[in-house]
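As you look at this complex, bear in mind that one protein chain is not there, while each of the others sits in place.
First chain written, first letter: the chains are A, B and C, and each begins at residue 1.
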Amino acid sequence: MTVDLVYFAWVRERIGVARETVTTTARTPADLIAELSARDPRYGAAFGDVSALRVAIDQELSDFDTPLENAKEVAFFPPMTGG
Amino acid sequence: MTVDLVYFAWVRERIGVARETVTTTARTPADLIAELSARDPRYGAAFGDVSALRVAIDQELSDFDTPLENAKEVAFFPPMTGG
Amino acid sequence: MRLSVQPDPFDMGAELNRFTNDASGAGAIVSFGGIVRDDTGTMTALELEHYPGMTEKAIGQIAQQARDRWQLHDVLIIHRYGRLQVGAPIMMVATAARHRKDAFEAADFLMDYLKSRAPFWKKEHGAEGTSWVDAKDSDEAALNRW
Partner (left out) sequence: MRLSVQPDPFDMGAELNRFTNDASGAGAIVSFGGIVRDDTGTMTALELEHYPGMTEKAIGQIAQQARDRWQLHDVLIIHRYGRLQVGAPIMMVATAARHRKDAFEAADFLMDYLKSRAPFWKKEHGAEGTSWVDAKDSDEAALNRW
């Protein structure tokens, strides 16, 4: 499948792009992280500590083992600091 | 002793005056209530249900058995409804 | 710290802005505003009686308790008395703190105490006469939270 990946805050800075489209066989965000980290060390630097990461599938906060199904957009970012 | 009595809300309306000065031997607000109620039925109407009354001695919320000592001003009123 | 007991209406937004500007360094500002509400649809005015002298003293003590208990940059309390129109502001409190928890808790505390410990009494004026507003047991019970 083809999915848009979007990154925010220091995740974006470490990966070096704000948005990219990838073709993947990953079935969950955890799979995606493993696949990308194997491709390039930039992803390892951004995804190294999963406890410091959050993921949204199609703009809904999700878990790392939530099935991607037909997701169009997956976002990775640090814990939010609004308010 | 001589003490100023002040009344608020429906206590004032039932007694018919907002302020009066009385000479009394009462040692507590409870004594004062008993003494006044014996003098005139207006006081009985105002002080009949002590659970619906509050008292302040020299502008500090007090109990009915707090000693009056050298109090200058004793106020009787219903439970407050500020805010 | 501004504590005002007054008959005149006030501009809640203007008071909030002035308070916020003066509380420099505070990250969190909480305000509460009370508005005259007509529950029955027949109220023409709300009359607030108070105990001049004791009112100012009680409000000062309540504000001081809040400042002793929470980390606050500043506190604002405005409370009106006299005859108020439906929809008019009755009173407001505002708290300024570094952290939102202090600002929220202190404002909530101030309201609970002003409700049951500041010497005000409300009388509703309506088409069919007047009636004193009874204190609620729940208001007295709310003090036990603190």
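We adopt the following convention: contacts are C-beta pairs under 8 Å (C-beta built on N, C-alpha and C of every residue); 3 or more make two chains touch, one makes a residue touch a chain.
Predicted model, so just to flag it, every value in this text is computed and none were measured.
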{"item": "Missing chain: touched chains present in the view", "value": "A, C"}
{"item": "Contacts of chain C with the absent chain, listed as residue ranges", "value": "11-17, 20, 24-38, 87, 98, 100, 103-104, 107-108, 111"}
{"item": "Footprint left on chain A by the chain that the document does not show", "value": "6, 8-10, 56, 59-61, 75, 77-83"}
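The rule is short, and it goes like this: only the chains that are shown with their structure count from here on.
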{"item": "Maximum centroid distance from chain C, chain identifier (CA atoms)", "value": "A"}
{"item": "Length of the line joining the C-alpha centres of chain A and chain C, rounded to whole Å", "value": "48"}
{"item": "Computed distance of Cα centres, chain B from chain A, in Å", "value": "72"}
{"item": "Where chain C touches two or more other chains, by residue", "value": "none"}
{"item": "Residue list for chain A, restricted to those that touch at least two other chains", "value": "none"}
